[in-house]
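Here the complex is missing one protein chain, while the rest keep their positions.
Here is chain A:
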Amino acid sequence: MAGNREFFNRRLHSLLGVIPVGLFLVQHLVVNHFATGGEESFNNAAHFMESLPFRIFLETFVIYLPLLFHAIYGLYIAFTAKNNTSRFGFFRNWMFMLQRVTGVITLVFVAWHVWETRVAAAFGAEVNFQMMENILSNPFMFWFYIIGVISAIFHFANGLWSFLVSWGITVSPRSQVISTYVTIGIFIALSIVGVRALTAFI
């Protein structure tokens, strides 16, 4: 395997983006959506997630380590590209560029989000409805969260499309077109879930 480290890293990067990071994103958005049912409903859902057994292991192996690898290797990938959408304005080339831009935005957002919630929790703050309500009462932070959440969802949906290509699942142009439509659908559906949850806090 030493001979093809790059191949291995790239494939691992693609896999981790979907499993587990992508799945975690979907789960996180769905749990957040409990906020639309009011403060109590959100706090109950958050409490349930917090009281999962072996939480520190789940967080480390399902979230932190895969996310860290995906983020760091992703930055390297993003900065080795030389974007040329001005010369080649094809749809997929725009998606290629946006995948890299949203990846960087998502990284900035997630870093801030983890700092504000998880790191704050480690210093004694309680992660609950009220905490999010406080954060999102600032219009700047609200829009920062909207942009961050939409970027993350776009990056996931479009990344799912390229995951299917990178692993050789969608080979024919037709299957790639259909998976484009499916991933656009996923982007729109998850965006509704994410934005609804955010607006529920204000």
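Following the convention adopted for this analysis, contacts are C-beta pairs under 8 Å (C-beta built on N, C-alpha and C of every residue); 3 or more make two chains touch, one makes a residue touch a chain; residues count from 1.
Assume contacts and distances are computed from a predicted model.
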item	value
Options "Iron ABC transporter permease", "FAD-binding oxidoreductase", "Zinc protease" or "succinate dehydrogenase": UniProt name of the undisplayed chain	"succinate dehydrogenase"
Of A:60, A:84, A:130 or A:199, the residue in touch with the unshown chain	A:84
Residue, one of A:11, A:28 or A:118, that touches the chain absent here	A:11
Full-complex contact with the absent chain, from A:106, A:151 or A:170	A:170
Contacting the left-out chain in the complete assembly, out of A:34, A:96, A:109 or A:187	A:96
Touching residues on chain A - with respect to the absent chain	1, 3-11, 77, 79-84, 87-88, 90, 92-93, 95-97, 99, 161-162, 165-173, 176
